[in-house]
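Structure, as C-alpha coordinates:
Only one protein chain is missing; all other protein chains are in place.
And now, subunit A:
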Amino acid sequence: MAEPQMKVSEEIAITIQNMNKWYGSFHVLRDIDLTVNRGERIVICGPSGSGKSTLIRCINALEEHQQGRIEVDGTVLSSDLKNIDKIRSEVGMCFQHFNLFPHLTILENCTLAPIWVRKTPKKEAEETAMHFLEKVKIPDQANKYPGQLSGGQQQRVAIARSLCMKPRIMLFDEPTSALDPEMIKEVLDTMIELAEEGMTMLCVTHEMGFARQVANRVIFMDAGQIVEQNEPEEFFNNPKSDRTKLFLSQILGH
(Lines give C-alpha, C1' and ligand atoms only; values in the text may rest on other atoms or scores of the structure.)
Protein backbone atom coordinates (compact mmCIF):
# COMPACT_ATOMS: atom_id res chain seq x y z
CA MET A 1 0.00 0.00 0.00
CA ALA A 2 0.98 3.61 -0.38
CA GLU A 3 0.76 4.00 3.38
CA PRO A 4 4.44 3.94 4.42
CA GLN A 5 5.65 6.72 2.12
CA MET A 6 2.93 9.11 3.34
CA LYS A 7 4.32 9.97 6.72
CA VAL A 8 2.25 11.36 9.54
CA SER A 9 4.17 13.50 11.96
CA GLU A 10 3.63 13.78 15.67
CA GLU A 11 2.93 17.49 15.30
CA ILE A 12 -0.70 18.42 15.75
CA ALA A 13 -2.46 20.42 13.04
CA ILE A 14 -6.02 20.65 14.30
CA THR A 15 -7.52 20.03 17.72
CA ILE A 16 -11.25 20.08 18.27
CA GLN A 17 -12.42 19.58 21.83
CA ASN A 18 -15.98 19.18 23.02
CA MET A 19 -17.33 21.26 20.19
CA ASN A 20 -21.07 21.89 19.96
CA LYS A 21 -23.01 23.86 17.43
CA TRP A 22 -26.65 24.80 17.07
CA TYR A 23 -28.61 26.31 14.20
CA GLY A 24 -31.21 28.19 16.23
CA SER A 25 -32.43 25.46 18.56
CA PHE A 26 -31.32 22.63 16.26
CA HIS A 27 -28.30 20.82 17.69
CA VAL A 28 -26.23 20.13 14.56
CA LEU A 29 -22.88 19.11 16.04
CA ARG A 30 -22.70 17.29 19.35
CA ASP A 31 -19.57 16.90 21.48
CA ILE A 32 -17.14 16.66 18.61
CA ASP A 33 -13.61 15.63 19.63
CA LEU A 34 -11.05 15.31 16.89
CA THR A 35 -7.29 15.63 16.67
CA VAL A 36 -5.59 15.78 13.30
CA ASN A 37 -1.84 15.33 13.02
CA ARG A 38 0.19 17.10 10.41
CA GLY A 39 0.24 15.11 7.19
CA GLU A 40 -2.82 13.12 8.10
CA ARG A 41 -5.51 12.46 5.52
CA ILE A 42 -8.96 12.08 6.91
CA VAL A 43 -12.07 11.11 5.01
CA ILE A 44 -15.40 12.04 6.56
CA CYS A 45 -18.52 10.26 5.41
CA GLY A 46 -22.06 9.85 6.61
CA PRO A 47 -25.65 10.27 5.51
CA SER A 48 -26.86 13.57 4.11
CA GLY A 49 -27.64 16.12 6.81
CA SER A 50 -25.41 14.46 9.39
CA GLY A 51 -23.33 17.64 9.81
CA LYS A 52 -20.21 16.80 7.76
CA SER A 53 -20.15 20.13 5.93
CA THR A 54 -20.89 22.03 9.11
CA LEU A 55 -17.99 20.33 10.86
CA ILE A 56 -15.35 21.21 8.30
CA ARG A 57 -16.79 24.70 7.82
CA CYS A 58 -16.32 25.32 11.55
CA ILE A 59 -12.61 24.66 11.12
CA ASN A 60 -12.11 27.77 8.98
CA ALA A 61 -14.85 29.71 10.75
CA LEU A 62 -17.25 29.85 7.82
CA GLU A 63 -19.63 28.70 10.55
CA GLU A 64 -19.43 29.82 14.13
CA HIS A 65 -19.42 27.20 16.88
CA GLN A 66 -21.06 27.98 20.18
CA GLN A 67 -19.25 25.67 22.57
CA GLY A 68 -15.89 24.01 22.79
CA ARG A 69 -12.44 24.76 21.50
CA ILE A 70 -10.96 24.64 18.00
CA GLU A 71 -7.25 25.14 17.54
CA VAL A 72 -5.82 25.28 14.04
CA ASP A 73 -2.09 25.41 13.51
CA GLY A 74 -1.54 26.76 17.02
CA THR A 75 -4.15 29.50 16.68
CA VAL A 76 -7.29 29.23 18.78
CA LEU A 77 -10.45 30.16 16.89
CA SER A 78 -12.18 33.01 18.63
CA SER A 79 -14.46 35.73 17.36
CA ASP A 80 -11.41 37.97 16.90
CA LEU A 81 -11.40 38.84 13.19
CA LYS A 82 -7.58 38.93 12.99
CA ASN A 83 -7.41 35.32 14.22
CA ILE A 84 -10.07 34.23 11.78
CA ASP A 85 -8.32 35.83 8.82
CA LYS A 86 -5.03 34.26 9.87
CA ILE A 87 -6.53 30.78 10.04
CA ARG A 88 -8.36 31.22 6.75
CA SER A 89 -5.18 32.16 4.96
CA GLU A 90 -3.51 28.96 6.29
CA VAL A 91 -6.42 26.65 5.48
CA GLY A 92 -7.48 26.04 1.90
CA MET A 93 -11.00 24.97 1.06
CA CYS A 94 -12.67 23.42 -1.95
CA PHE A 95 -16.42 23.42 -2.33
CA GLN A 96 -18.91 21.11 -3.97
CA HIS A 97 -19.85 23.81 -6.49
CA PHE A 98 -16.26 25.08 -7.01
CA ASN A 99 -17.24 28.71 -6.29
CA LEU A 100 -14.76 30.16 -8.73
CA PHE A 101 -15.13 33.89 -9.35
CA PRO A 102 -16.90 34.04 -12.71
CA HIS A 103 -15.87 37.62 -13.49
CA LEU A 104 -12.15 36.85 -13.27
CA THR A 105 -9.96 34.73 -15.52
CA ILE A 106 -8.53 31.46 -14.25
CA LEU A 107 -5.18 33.15 -13.65
CA GLU A 108 -6.79 36.07 -11.82
CA ASN A 109 -8.79 33.64 -9.70
CA CYS A 110 -5.51 32.10 -8.63
CA THR A 111 -3.53 35.29 -8.04
CA LEU A 112 -6.21 37.35 -6.28
CA ALA A 113 -5.74 36.11 -2.73
CA PRO A 114 -1.92 35.92 -2.84
CA ILE A 115 -1.78 39.51 -4.11
CA TRP A 116 -4.33 41.02 -1.72
CA VAL A 117 -3.96 38.86 1.38
CA ARG A 118 -0.30 37.79 1.23
CA LYS A 119 0.82 41.01 -0.53
CA THR A 120 2.83 38.97 -3.02
CA PRO A 121 4.09 40.99 -6.00
CA LYS A 122 1.88 40.41 -9.04
CA LYS A 123 4.59 38.80 -11.14
CA GLU A 124 5.58 36.34 -8.45
CA ALA A 125 1.92 35.51 -7.79
CA GLU A 126 1.42 34.77 -11.48
CA GLU A 127 4.44 32.49 -11.56
CA THR A 128 3.14 30.59 -8.54
CA ALA A 129 -0.29 30.38 -10.11
CA MET A 130 1.10 28.97 -13.36
CA HIS A 131 3.11 26.46 -11.35
CA PHE A 132 -0.01 25.14 -9.64
CA LEU A 133 -2.11 25.30 -12.80
CA GLU A 134 0.53 23.08 -14.40
CA LYS A 135 0.30 20.79 -11.43
CA VAL A 136 -3.45 20.37 -11.92
CA LYS A 137 -2.72 20.03 -15.65
CA ILE A 138 -4.58 23.03 -17.09
CA PRO A 139 -1.94 25.73 -17.69
CA ASP A 140 -3.33 26.32 -21.19
CA GLN A 141 -6.67 27.52 -19.80
CA ALA A 142 -5.12 30.32 -17.72
CA ASN A 143 -6.68 33.17 -19.66
CA LYS A 144 -10.16 31.72 -20.01
CA TYR A 145 -13.07 32.44 -17.73
CA PRO A 146 -14.48 29.78 -15.38
CA GLY A 147 -17.71 29.55 -17.40
CA GLN A 148 -15.71 28.27 -20.38
CA LEU A 149 -14.32 25.25 -18.49
CA SER A 150 -15.84 21.85 -17.75
CA GLY A 151 -16.83 20.98 -14.19
CA GLY A 152 -13.78 18.81 -13.63
CA GLN A 153 -11.47 21.54 -14.90
CA GLN A 154 -13.20 24.11 -12.71
CA GLN A 155 -12.74 21.97 -9.63
CA ARG A 156 -9.05 21.52 -10.43
CA VAL A 157 -8.74 25.30 -10.80
CA ALA A 158 -10.42 25.66 -7.42
CA ILE A 159 -7.81 23.33 -5.94
CA ALA A 160 -5.01 25.30 -7.62
CA ARG A 161 -6.52 28.54 -6.33
CA SER A 162 -6.37 27.23 -2.78
CA LEU A 163 -2.84 25.90 -3.23
CA CYS A 164 -1.63 29.31 -4.40
CA MET A 165 -2.08 30.53 -0.82
CA LYS A 166 0.42 27.80 0.22
CA PRO A 167 -1.99 26.43 2.81
CA ARG A 168 -0.83 23.93 5.43
CA ILE A 169 -4.23 22.27 5.64
CA MET A 170 -6.79 21.56 2.92
CA LEU A 171 -10.51 21.04 3.46
CA PHE A 172 -12.66 19.44 0.78
CA ASP A 173 -16.46 19.43 0.93
CA GLU A 174 -17.75 16.80 -1.50
CA PRO A 175 -15.45 18.01 -4.28
CA THR A 176 -16.64 15.42 -6.78
CA SER A 177 -20.34 15.12 -6.08
CA ALA A 178 -21.38 17.82 -8.56
CA LEU A 179 -19.33 16.27 -11.36
CA ASP A 180 -20.22 13.98 -14.23
CA PRO A 181 -18.75 10.48 -13.72
CA GLU A 182 -16.04 10.83 -16.35
CA MET A 183 -14.65 13.93 -14.62
CA ILE A 184 -14.47 12.51 -11.13
CA LYS A 185 -11.24 10.66 -11.78
CA GLU A 186 -9.27 13.73 -12.92
CA VAL A 187 -10.17 15.56 -9.71
CA LEU A 188 -9.44 12.55 -7.50
CA ASP A 189 -6.07 12.09 -9.22
CA THR A 190 -5.18 15.67 -8.35
CA MET A 191 -6.19 15.08 -4.75
CA ILE A 192 -4.23 11.84 -4.54
CA GLU A 193 -1.14 13.61 -5.82
CA LEU A 194 -1.64 16.26 -3.14
CA ALA A 195 -1.96 13.59 -0.48
CA GLU A 196 1.23 11.93 -1.63
CA GLU A 197 3.07 15.20 -1.11
CA GLY A 198 2.10 15.10 2.54
CA MET A 199 -0.66 17.71 2.66
CA THR A 200 -2.87 17.59 5.73
CA MET A 201 -6.33 16.90 4.31
CA LEU A 202 -9.86 16.68 5.64
CA CYS A 203 -12.14 15.44 2.96
CA VAL A 204 -15.89 14.95 3.00
CA THR A 205 -16.53 12.43 0.23
CA HIS A 206 -18.36 9.29 -0.66
CA GLU A 207 -15.61 8.11 -2.99
CA MET A 208 -14.70 4.98 -1.07
CA GLY A 209 -11.97 4.03 -3.53
CA PHE A 210 -10.26 7.30 -2.76
CA ALA A 211 -10.69 6.69 0.97
CA ARG A 212 -9.09 3.24 0.73
CA GLN A 213 -6.21 4.54 -1.32
CA VAL A 214 -5.13 7.66 0.57
CA ALA A 215 -6.90 8.03 3.92
CA ASN A 216 -5.20 7.15 7.16
CA ARG A 217 -8.48 7.49 8.95
CA VAL A 218 -12.12 7.33 7.96
CA ILE A 219 -14.69 9.06 10.15
CA PHE A 220 -18.35 8.17 10.02
CA MET A 221 -20.80 10.80 11.22
CA ASP A 222 -24.49 10.51 11.91
CA ALA A 223 -26.92 12.94 13.52
CA GLY A 224 -24.20 15.42 14.36
CA GLN A 225 -21.95 12.96 16.14
CA ILE A 226 -18.82 11.05 15.27
CA VAL A 227 -20.12 7.49 15.37
CA GLU A 228 -17.06 5.55 14.33
CA GLN A 229 -13.54 6.16 13.15
CA ASN A 230 -10.88 3.73 12.08
CA GLU A 231 -8.18 2.94 9.58
CA PRO A 232 -9.74 2.42 6.16
CA GLU A 233 -9.12 -1.34 5.94
CA GLU A 234 -10.71 -1.96 9.31
CA PHE A 235 -13.45 0.57 8.68
CA PHE A 236 -14.63 -1.01 5.45
CA ASN A 237 -14.00 -4.66 6.19
CA ASN A 238 -15.01 -4.70 9.78
CA PRO A 239 -17.40 -1.88 10.72
CA LYS A 240 -18.36 -1.98 14.40
CA SER A 241 -21.55 0.05 14.68
CA ASP A 242 -24.87 -0.90 13.12
CA ARG A 243 -25.34 2.55 11.66
CA THR A 244 -22.00 2.31 9.89
CA LYS A 245 -22.87 -1.11 8.52
CA LEU A 246 -26.19 0.15 7.24
CA PHE A 247 -24.58 3.21 5.65
CA LEU A 248 -21.82 1.18 4.00
CA SER A 249 -24.27 -1.36 2.66
CA GLN A 250 -26.26 1.51 1.13
CA ILE A 251 -23.43 3.30 -0.59
CA LEU A 252 -21.51 0.23 -1.66
CA GLY A 253 -24.79 -1.02 -3.10
CA HIS A 254 -24.86 -4.60 -1.75
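We adopt the following convention: a residue touches a chain if its C-beta (ideal position, glycine included) is under 8 Å from a C-beta of that chain, and two chains touch if they have at least 3 such contacts; residues count from 1.
As a working rule, contacts and distances are computed from a predicted model.
Between the names "Acetolactate synthase", "Xanthine dehydrogenase iron-sulfur subunit", "NADH-quinone oxidoreductase subunit G" or "Amino acid ABC transporter permease", the one given in UniProt for the chain missing from this structure view is "Amino acid ABC transporter permease".
Touch with the chain omitted from the figure is made, among A:H27, A:H97 or A:K137, by A:H97. Only one of A:I16, A:M165 or A:L179 touches the absent chain when the whole complex is considered: A:M165. Residue in contact with the omitted chain (choice from A:S89, A:S150 or A:Q213): A:S89.
Seen from subunit A, the chain kept out of the figure touches residues 60, 62, 81, 85-86, 88-89, 91-93, 95, 97, 99-103, 112-113, 116-117, 145-148, 161-162, 165.
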